[in-house]
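Note that one protein chain is taken out, while the other chains of the complex remain in position.
What follows is chain A.
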């Protein structure tokens, strides 16, 4: 079986991305800058110790995930929130839709959330007639462009300032400018009016605290704070694995998440939201609805890929990955790109759809080295590739080639004959024009490793 009609066409997407030079320049700039900032921000700190502690805490949660989710739910309810469980994407979007329908809301301001991308919430709500306004600048840019995110931290990084300038003048009717500060100001003005007039907001959450029922949101722009303090109705949508045990565990993750994501010591804002506005308070939504999305997590946590769910979505593995650096996020044809995206997409959407993504790795191990919570990404990628072979999702020629190699490798005579044939005939074969890949392959060494020792 090769690529089926339903599988993600990664090779075609990657080829297209590689021929797009502005995209390649933007991706190189973003990933190299972030990777460098991360390295600087973690130097001369006990980062290994922090990673181990954070990993242990995340693993402890995953080992008893059901219990932590129950505890979180009970405490959130105690603080005034309403909590819903959604088994899959369909049920999650319909819960959000019915909350909004019941309250006759027309417009919703939204702060950045990857899980709402995963469940395609905006599209669903738009078919119900709601106006959804993304308020993170990067999300706002891709929303008016009608595109998906290409990076989980900076979603519009595939666009340069000229493209954003043209987009704004075309869609917002403003005068063309390519000055990022001026473009930011234009978006700020439009979005300020949206914030002040919105009656409902949707946010995600970076963490959910089991012992207090709190939601924790990190932002730099302040849009997360606007969404969670101005409109009277706040709907938070998060996947169930976001749990941490208590507020005392939060500093561990505060030290790691921003440093790993953007190289900042801390994002500008970090809000801990616990329930609804109480009597005598002047901050907080009047209604807080929390939708806990499973969408396959309970199954993953019970299996051999559990550690993937330790991920805190910092994006460090994207910036470190030599494949992601070249092709960018859209080539993955999925919500989550890069090394964490390959693993998570395969687990969430199935091998049949995602198996071409398993080519998008060199197994170099850089992703595992930078992960702040020690998700063993190289190991998980390796395991999934083995599973792909076992389940017959590799191309026919590759499988036959490997069978042939296995046969030859078991016979020293045959192996040696193969080496000799390659040495003699390969340089000749390469001279035949029009052989494409063969022309680009290196000439076999005249002295092999076996003979040189």
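Here is the rule we use: a residue touches a chain if its C-beta (ideal position, glycine included) is under 8 Å from a C-beta of that chain, and two chains touch if they have at least 3 such contacts; residues count from 1.
Basically, contacts and distances are computed from a predicted model.
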| item | value |
| --- | --- |
| Undepicted complex member, UniProt protein name, chosen from "Membrane bound hydrogenase subunit mbhH", "LUD domain-containing protein", "YciI family protein" or "Maltose/maltodextrin transport system permease protein MalG" | "LUD domain-containing protein" |
| Of A:16, A:56, A:160 or A:359, the residue in touch with the unshown chain | A:160 |
| Sole residue of A:97, A:148, A:222 or A:418 that reaches the chain not shown, by the stated touch rule | A:222 |
| Among A:17, A:30, A:318 or A:358, the residue in touch with the chain that has been omitted | A:30 |
| Listed residues A:54, A:273, A:357 or A:384, member touching the removed chain | A:273 |
| Interface with the undisplayed chain - residues on chain A | 26, 29-30, 33, 75, 79, 135-138, 141, 154-157, 159-161, 164, 180-181, 183-184, 187-188, 191-192, 195-196, 211-212, 214, 220-223, 225-226, 228-230, 246-248, 250-251, 254-255, 262, 265-278, 280-284 |
